[in-house]
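All protein chains but one are shown at their positions in the complex.
Order of writing sets the chain letters: A and B. Residues in each chain are counted from 1.
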Amino acid sequence: MKKTYVPYILLAPAVCLVLAFMVYPIGNVFYLSLRHYNPTKPWINGFAGFGNFVDILSDKDFWNALKVSVKWVISEVLLQLVFGMLIALILNQKFKGRGIFRALTFIPWAMSGVLTAVLWSLIYNQSVGLLNNILTKTGLIKSPNAWLANSGLVFGSVVTAELWRGIPFFAISLLAAMQSIPEELYEAANVDGSSKWKSFLYITLPSLKETIILTTLLRSVWEFNSVDLIYSLTGGGPVGKTTTLSILIANHATKTSNYGYGSAISVISFLILAIFAMIYLKASRFGTEE
Amino acid sequence: MKKQKRGFSLLMSAALTGVLLCGCGGQSGTPTTTQAAQPGTAADGQTQGQSQSAPADSSEQVTITFWDHSASEIHTQIFTHLIEEFEKENHDIKVNFVPIPASDAKAKYDVAIQSGTAPDCGGVSQYWMSDFIVQNALVALDDYMAGWDNGQYLLEMYQQSIRDMASDGKTYALAHRVTLPTVWLNNQMLADAGKELPSDWLEVCELAQELTDTSKGLYGFSIRGGAGSSQQFEQMMYMHSGEEMMFDENGNSTVNDPAHVELLAAFADLYMKATPESDLTNGYAEMVAAFDSGTAAMIFHNLGSYGEHKKTLGEGNFTAITTLESKKETQAIISNGATCNAVFKDSKNPEAAFRFVAYLNEHYACSYFNSQIGQIPCNEEALQDDWVVEVTHMKAAADAILSGNCTLITVPINVIGYYDLHNNELVQGFQQVLLKEISAQQYLDDWAESMTGLKKDYDAYLASMGQ
Partner (left out) sequence: MKTKLSDKIFRRWLPLVLINIFVLIPIWWTLVTSLKQEGDILKKPVRYIPDPATLENYMRAWVNCRFDRYFFNSMRIAVVSVFFIVVIAIITGYALSRFQFQGKNGFMLMLLCIQFIPHAVLLIPLFQIFNTMGLIGKPLSVILVCITFQFPFNSILIRGFIGGIPYTLEEAAQIDGCSWLMAVWKVVIPMLIPGIVTTAAFAFIGVWNEFLFSMMFLNDANNYTIPIGLKMMQGEYNISYGALAAGAIIAMSIPVALFAYLQKYLVTGMGAGAVKG
């Protein structure tokens, strides 16, 4: 095969970056998780062993946040995948003006999380928001809704805002991956009288398998850790209905200086994601076609 | 192949140029077009990567850094002007101005303090001070103030409040500006219903119900239920009860005083009947939007949002109600802290830093600053300036402060953990009260218990440190 030292040379820059900038900070997180540490409360500082973890696992806020996180990740990734795939399929076809539509589809991705939140909070505003205005004018609802305050509506509202922002990720990744599917395959299938749906199932999907697995995994991790949008829209409320684990971490580690506790939650979050990733990769038999 | 080679080398040179450009560390030297010259542009590279530079030799020029913790367009313009004036009179000091967005200023200070890179001086909110003091990050200014004549014009009651922040009673900051808590009222909606101004909090609740007309989508009040809700309501409660002590003689928190329970229960009743449903997660922005759009007749905030209301509702269309009768019939201002200027221990030129901070707090600078943003200057001379006297609600506030028979009550921001408690527990609890999931009594009892506990821990720590 190849000379055996080549891969190591190729990986050298990556390894350097990780050694220089990741080892100490990540190690620090694990270290702090075993300590009580809050610079503004010097009297609690000291070794904690697994004390933080015990506290966290017996805190009902933690389990609530975990539940919300799971709900959040599943709904976001699934919805974004489905819509993203749909758009990618359409934009893969040749038609006039597809360039413009491709550029348009990309736009929500270009907005930062905080900006998206400010924008959508304006849209969802009960009194002067666009959504209520349109819906009441067209008679679809009778009175304005409190999209971000009503316990029944808030989760869906936040999911929609993030969905708006996240679809382009899948649309573009899948579109790019579709480019390496040779057209001849489709032509051959067409000649054989295959329907569009069959072509999709038997040609498109299998070729995209690796990309789909990767993108859903990466996106799941991303959504699990996503804070900006939710925080700016609802602050995790009302009453913890939209408090994900990442928001809990933000509250404990950055809003207040409870670094020991915040690090411990980060470690738990890390373990959850690591286990999830390993199971996911094994179950999807990733890399078996290499 | 040649084309590809060229393409590749083009890319490489572009990247290398980029690296070289940024390696020069962001020198500007390009003044913006229509703006007045930006102060202290770090063109000398001296202040790059450090916040302090030359040694404190009085004959050489010294550069100090000032962090503005509430940056905005207006603030930058104001500081530009003030720094220019300051540098004219103090040729040996150059001020490097760093604006920081309000939402992240505390975090940035925290990071700087913990890594020993805090600036020479900066704006701080009073309720951050307990955190900073416990980490030994601030310089006590008493010695510097001894030789400062104009220091006599500082507002004593706010300075006392600042001295109360520290266990050793030293002055760790100078109060620069405050806003008074107030109920904002929409004049039109009041007139349409033919009602009178309310004189106490229970009348406010009644009025809210009377001004509500859900068929038109109009509400009497908009409650801040999201971020900052519990802190705001704390002010409201103490305004209603008139209770002056945050902790009784046994060290128990007074937050669950019966008058407080009464008020909270009244407001919980208002929710969704006289207020929009969205109030539950209202942050500052949404609450102000409800008022400015004419949806809610009243909100509770402070004089600082005057500019916002003027922008949308227009001058004269709304009123500030700053004095509501309390149950104890005392005249008190409930403060959740002033906006202050402080000097940091990491500074290599604390004396120069103090000179600048003192300048900001003197008559001219204090008055100029606050006249532009509409807040109350913490300087006696400034409080008597024309621009204060000419605006009704400002004059009322100034009169109350200068009268001498007004007490300043500060919520317990000097107890470590105060802010954590509000942020992580009390906001959520407040929402539960509005939703009738828990009772007002229960919520306030829990709050009192937590607060009492925090104070005990803090006092014990201070005792152990020999204070």
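Going forward, contacts are C-beta pairs under 8 Å (C-beta built on N, C-alpha and C of every residue); 3 or more make two chains touch, one makes a residue touch a chain.
Remember, predicted model here, so these are calculated numbers, not experimental data.
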Please pick, from B:82, B:236 or B:289, the residue that touches the omitted chain in the full complex. B:289
Interface with the undisplayed chain - residues on chain B: 1, 4, 8, 11, 14-15, 18-19, 21-23, 25-28, 30, 32-35, 38, 41-42, 47-51, 65, 70-73, 75-77, 96-104, 107-108, 111, 114-115, 117, 179, 284-285, 289, 292-295, 304-305, 307-308, 311-312, 314
Applying the definition given at the start, please give the residues of chain A touching the unseen chain. 1-2, 4, 6-8, 10-11, 13-14, 17-18, 20-22, 24-26, 28-29, 83, 86-87, 90, 93, 95, 99-115, 118-120, 122-123, 127-130, 133, 164, 167, 169, 172-173, 175-184, 187, 190, 196, 207, 210-211, 214-215, 217-218, 221-222, 225, 227, 246, 249-250, 253-254, 259, 262-263, 266, 269-270, 273-274, 277-278, 290
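Assume only the chains that are shown with their structure count from here on.
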Quick one: report the Å distance separating chain A from chain B, using the average Cα coordinate of each chain. 34
Residues of chain B that touch chain A when the two form their complex: 107, 110, 113-114, 130-131, 134-135, 214, 217, 225-227, 276-283, 285-286, 289-290, 293, 295-296, 416-417, 419-420, 423-424, 427-428, 431-432, 435, 437, 457, 460-461, 464
Enumerate the contact residues on chain A facing chain B in the complex. 39-43, 121, 125-128, 143-151, 154, 234-235, 237-240, 251-252, 254-258
